[in-house]
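One structure coming up, written as structure tokens, with questions to follow.
With one protein chain removed, the remaining protein chains of the complex are shown where they sit.
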Amino acid sequence: MNELLDVWEKTLRISFSPPRGVLVVIVILFVYLLVLFPFAYLFAYFDRKLTADLQARVGPNRAGFRGVLQVFADLVKLFQKDPAFFSSGFEKENIWFHIYIMLLFTGVVFLPLGSLTLLINTDMSALLPFCAAFVLAFCTLLFSLSQGEVQSSFGGLRVAVHVLSGAFPALVALQAACLYAGSFRWSVISESQGVFPQSWAAFTSPFLFISFCVFIVGGLVMWSLSPEEGGFSVSSKLSGKKFFIFRLGRFYGLFLWSVIAVVLYLGAWNMPASLYDGLKNSQEYLLILFIELGVLLAKTLFLMFVVTGIVRVNPKIRVDQATDLSWKILSPLSLVSLIGTVLWSGWSYIR
Amino acid sequence: MREARFRAVEKVLKWARKNSLWYFNFSTGCCPDELLDTVGCRYDLERFGCIQKQDPRQADLLIVSGAITQKSAPYLKEVYEVMLNPKYVMAIGSCASTGGAYCPPYSDAVIPGVQNLIPVDIFVVGCPPRPEAIMHGIIKLQEKISESNEI
Partner (left out) sequence: MRSDLTKWTIGPFLGFPQGFSHGITQGPIKLELFIDGEVIVHGTVETGYLYRKLEKAIRLHPWVSTLSYAGRLDPENAVFGELVLCLAVEKIGKTEVPLRAQRIRVVLSELARISNHLSFFVSVARTVDSEIMAQYVLRDREKILDLFELLTGSRFSLGFLCYGGVRKDITDGFIERVLEVCELIQKRIKEYNDIYTFNAAFIKRSKKVGKLSKEIIINYGVTGPNARASGVSYDVRKEQPYCGYEKIDFKVPTGIFGQGDPSCGDVYHRFLLRVFEIEQSIEILKQATEQIPVGRFNVNESVQSLNVPSGEANARVESSRGVLECHVVSDGRAQPNSVQFWPPSVASAAVISKVIEGIKIEDLLVVLASLNISVSEIDQ
């Protein structure tokens, strides 16, 4: 086990020699089984309950204690659906769907989930998740275009436009944060921040706070369009397992973005240094792993609820209005925050 | 021994089916108003795991609410055929169940009962039925699902 953890710490370069490749697969499986699926389940359940609570309703309460098993029931039902329906246009759809699924499973490699699970910790690793988000959006677009309906094509175009317009200010904001940290490397970014809020990146300088806000709102633009519930649905033709995987993909996008936001601005997975050193000296690597995971996921869950809460309470604006907001307000603000951060850190350096 | 295990699996599958009846509302006439109130916060149909879906492909339950006329009958058949198995149909209101006030001697434009077009699992009578009646219909349908033998 020790050896494995040592290897985890050293996996800067992914080589294709058998043991390391197996290790990568193990880590991905670990993330999916231990983090993403239960987290998706929890989020889906709490989302439904909290939404119902906001709407002065009760929400699901028949399946299991207080409806805890509702999402499970939905899942089991979706997997019972008869897939024999698909006939024409099936192949084209299928190709894009397979790419979508592959991305969903391999994208986990660059998820920063604690100091011991950083599989890819290179000098540009903070930018990689954005590439994943772009490709996810691209797959959604092509997938919806292949459905050949006016409605779903518009839905796909809309997803692409939202992601593109939201990603630009978010990327600039990310640069500001990384400038503050001094690197695009996950480990450096997390080490530059402390445990408590006053030492989190978002609250150290006004410009970083602006960039944090831009990042949040950019993420709202990117992920507020939920294709299942309203507007022009990409998923309208999906059913059964495909529907489930599509929803998982949408959840994954939001999750990825929230994790990055937490790592960049909200103190990442840091725990008190004395505790960390003590655990490391006594070689309790698993404990470190789980504490870090817990800290990170708690913050992430909180951020996701804030975001979805805002989305639930307000009416949705039109796609042109959302892109307007993104290009005309968020982008200048993000540039201001970038320049401000440059000056701020340059000033402290000169002094 | 083996059969008992299968029975347990069967039970779980049926339990899942009955607890997540996503519905597609084929809305004509007046009963959708009451369905709207049933979804609303006083009655809250989501407690039973029912969510409204905009596309019949994702739905398990087809709720026919209101009179089905000769002109809209082909669309109802189309919607029913598009839905994936296992699927259930619920007819809400007198118009959907029997033709109601527009049954043949008085009007030949309305189809006297949806059962002439598609198989119906449960009827809810009333003109329009109260939200409690609709919820009772959902509960009865759940009972029917858990007692059925097909898998």
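We just call them A and B in the order they show up, numbering each chain from 1.
Here, a residue touches a chain if its C-beta (ideal position, glycine included) is under 8 Å from a C-beta of that chain, and two chains touch if they have at least 3 such contacts.
For clarity, every value in this text was computed on a predicted model and none was experimentally measured.
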item	value
Positions on chain B where the hidden chain makes contact	24-30, 32-37, 40-42, 52-56, 66-67, 69, 71-72, 75-76, 78-79, 101-102, 105-110, 127-128, 130
Absent-chain interface as seen on chain A, which is shown	51, 54-57, 150-151, 154, 229-233, 312-321
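Note that only the chains that are shown with their structure count from here on.
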item	value
Approximate Å spacing (C-alpha centroids) for the pair chain A, chain B	38
Contact set on chain A toward chain B in their complex	48, 52, 55-63, 67, 69-70, 72-77, 80-83, 85, 233, 235-240, 243
Residue numbers on chain B that touch chain A, as the complex places them	12-13, 15-17, 19-20, 41, 44, 46-49, 54-55, 57-58, 60, 82, 84-86
